[in-house]
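Down below is the structure, laid out as structure tokens.
Every protein chain except one is present and positioned as in the full complex.
Chain naming follows the written order as A and B, and within any one chain the residues start at number 1.
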Amino acid sequence: MFSVIQSIVIDLSLGEAMHSLASALFPICRSITGNGLRESLRIISSEIPLEIREVASGTAVFDWEVPREWNISDAYIKNSKGEKILDFRNSNLHVLNYSIPVHQHVTLAELKKHLHYDKEHPEWIPYRTSYYKEEWGFCMSYNQYCGLEDEMYEVCIDSTLMPGSLTYGECFIQGELSDEVLISSHICHPSLANDNLSGVSVATMIARKLLQSKPRYSYRFLFIPGTIGAITWLAQNEHVVPRIKHGLVASLLGGPGPFTYKKSRRGDTEIDQVAEFVLKSKSSTNNVIDFFPYGYDERQYCSPGFNLAVGCLSRTPFGQYDEYHTSADNLEYITTASLEDSYHTYLEIINVLESNKKYINVNPKCEPQLGRRGLYNQQGGDNDNQNFQLAALWILNLSDGEHTLVSICQKSKMSFNSINFAAQKLLECGLLREPDSDELPSRENSPLSLLR
Amino acid sequence: MFSVIQSIVIDLSLGEAMHSLASALFPICRSITGNGLRESLRIISSEIPLEIREVASGTAVFDWEVPREWNISDAYIKNSKGEKILDFRNSNLHVLNYSIPVHQHVTLAELKKHLHYDKEHPEWIPYRTSYYKEEWGFCMSYNQYCGLEDEMYEVCIDSTLMPGSLTYGECFIQGELSDEVLISSHICHPSLANDNLSGVSVATMIARKLLQSKPRYSYRFLFIPGTIGAITWLAQNEHVVPRIKHGLVASLLGGPGPFTYKKSRRGDTEIDQVAEFVLKSKSSTNNVIDFFPYGYDERQYCSPGFNLAVGCLSRTPFGQYDEYHTSADNLEYITTASLEDSYHTYLEIINVLESNKKYINVNPKCEPQLGRRGLYNQQGGDNDNQNFQLAALWILNLSDGEHTLVSICQKSKMSFNSINFAAQKLLECGLLREPDSDELPSRENSPLSLLR
Partner (left out) sequence: MFSVIQSIVIDLSLGEAMHSLASALFPICRSITGNGLRESLRIISSEIPLEIREVASGTAVFDWEVPREWNISDAYIKNSKGEKILDFRNSNLHVLNYSIPVHQHVTLAELKKHLHYDKEHPEWIPYRTSYYKEEWGFCMSYNQYCGLEDEMYEVCIDSTLMPGSLTYGECFIQGELSDEVLISSHICHPSLANDNLSGVSVATMIARKLLQSKPRYSYRFLFIPGTIGAITWLAQNEHVVPRIKHGLVASLLGGPGPFTYKKSRRGDTEIDQVAEFVLKSKSSTNNVIDFFPYGYDERQYCSPGFNLAVGCLSRTPFGQYDEYHTSADNLEYITTASLEDSYHTYLEIINVLESNKKYINVNPKCEPQLGRRGLYNQQGGDNDNQNFQLAALWILNLSDGEHTLVSICQKSKMSFNSINFAAQKLLECGLLREPDSDELPSRENSPLSLLR
């Protein structure tokens, strides 16, 4: 049996490894296109095999088209004395992301039309973007904004917006089955640690881990710019979509707070059941919430024409912590402990998913005789004798091709370890079997019929 | 888009108009048949076009037959001095409704066998009927009853029970669709203001309002005697029944108290969903209760052989206010404010019903690009920019031909105004379309299969 978790050796270094990866990626100025993305994917590709794809600007992707490529080499504001009062080299959040180039002298009044700040947190630089409206702008702390003198300023944003391509990375791990699990992380945010270098780092390390195993499912890791990246990937990979049976959007995994799992649009899929089961088994403070059509790329995966079984697993959700989309979402905000805990939680979900089969009781009429098979005083799982027997009885009673192991856990209120251990013992001695393919309901995706 | 509510101009007069109509109808002595009904329908027909139908006594109507016509010209009790101690001309509640004629001299003991009173409310005259058992009788206050001397009395009820007809009124408003909404009010009660001149007045004014518009649905207003009137109408109009898609029984709409919506027998129909949604949006004190086979004419519309999507929307329900079926249910008991509020609530339900469509997202794969259609900073509904976008995303995500706008409101917890406004904008710019007829589940009625 494939077990990811049990093969982890040196936990101590894991959180540090993920934090290091985030630190390496942090200074790069990323956007939805451009060299920042390429450089980031190059760093990730030194950790895991990554296919880096380029999709040309102007390519039609459903209702959208791939935008121009944005690159930036410098940006600053100088006061009338020629002093740089704001320098892109200090923080790439200082520039409105995807800003058009500008170089001119402006009055304070004119400048203020192009300044973004956050009154609520006067010391932090906010993160702002303007992807779909041509604008230039700077972001600064509210304190700095308040101290601006009424004089002339030189503003310079040395950026380019030109035909080029949208870049994304993909790591595919072949499993026994062609059925796939999708793990998707957005990688477009510059110098924000929790949103989403934490997700990128955790996803990278999970891919590393899975590469060392032979999983049942195939796994597809996407490192893509938010929204337009997911749309582009889906448009270019529609033939792959039917193979995606389960998926998670990985984001906001380095901060404090319990986990929040946001269900897929369908709400009752296996990944929804497994994620809820694992989170609730770990802590009653973890949250499970219904799908809503806002957030990260689950918006695209769960659009009604795809309606994939993809949820989003974060810690504190977007917009619910003060540091969100500010310069305070930095490398201090994310901790090795949180990253490690997130990593283990993802792996536990994956582990349960890998083992979450439906079996068939070979002797469905009355109980089989456990005693003569040496199963009467068997110990295992995290339980004593009696629990082994109870687990075996639950499995035998519910192994009718309808119940997964997780649904047996939920009915029996027993742990996955206990149920899975007993199931393996029952398999070994021939009391259970795997169903034939024609005994299982087809597992295909269900985009809504009207929308084909 | 058809909007009833927005076109109301002078609200102030509405409540007064409804109270005036009730006042004009109040003095008439109605019963389940007879001239009182005809006179009442004549008054209503001066407000709205009304087809007045006569169905001959003895006509078979399902398990019943149309009863004889009852008319009354006078009634009194005189004491031994010849003084009228009870006079029908003071209150037509004084006579047991549908009483057979009588003229004789009786002892107090004999008289008492024919007297009805209400100990609980000693000052009020109760309302009593005897439609299906031949009886004569008088109703008086318990105080008067207690003061009766032991002497001979002359009792006179100058009524007739003769072959004639049952009379009802019907106002049909043709809409775009042949699908109909039924609004049914009972009109058989004499001199009871809340039960049900309030319902009659509100229904009349709603019909007036709808006559000024071009609604999507066709509307059928019935003004009928309770029970036997509904049975007669259904028996004579079975060919119409399949067109009735939604319906409300309008009663008890002028008194105080929050609304109570009693669901249709099916309990999960669109009118049930819409009425509950509107009532709960207006006030958490409004009530929604399950169907039970007692009450007003929903009993007939929801009999298992019809099983129509007809609920009953009242304020305080029958039997739950002291004045119910007594002389205290008079013109002071009903207020212009309650009548107006009831009118607006009915219209709001109708308005939502008219707009409560299912749409199809034309670009179901991924989100469409709202920005290039000028929908990114759109304002509307009762909300700001951000809410417009969220409303648009909810609609796009759920417009799969399965979800009505009301069900999108329920999932998103957004107002109908916001969702409907955004839906219209999305329609305008071609991101939504109406489903073809073959994409919708057939909307036919579902009488239970065994009962055909």
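Here, contacts are C-beta pairs under 8 Å (C-beta built on N, C-alpha and C of every residue); 3 or more make two chains touch, one makes a residue touch a chain.
What you see is a predicted model, and the numbers here were worked out from it, not measured in a lab.
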_Selected residue (touches chain absent from view) among A:E51, A:D290 or A:E439_ = A:E439
*Hey, which of B:W64, B:F172 or B:Y376 is the one touching the hidden chain?*
B:W64
_Residue of B:A24, B:V106 or B:A235 touching the missing chain in the full complex_ = B:A235
_Listed residues B:G305, B:G374 or B:G430, member touching the removed chain_ = B:G305
*asked:* Considering the whole complex, not just the chains shown, which residues of chain A touch the missing one?
replied: 360-361, 363-369, 371-372, 376, 390, 393-394, 396-402, 411-412, 435, 439
*Residues on chain B that touch the omitted chain in the whole complex?*
61-64, 132-133, 227, 230-231, 234-235, 265, 290, 292-294, 299-300, 302-306, 447-448, 450-451
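Heads up, the rule we're going with is that only the chains that are shown with their structure count from here on.
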*If you average the CA atoms of chain A and of chain B, how many Å lie between those two points?*
54
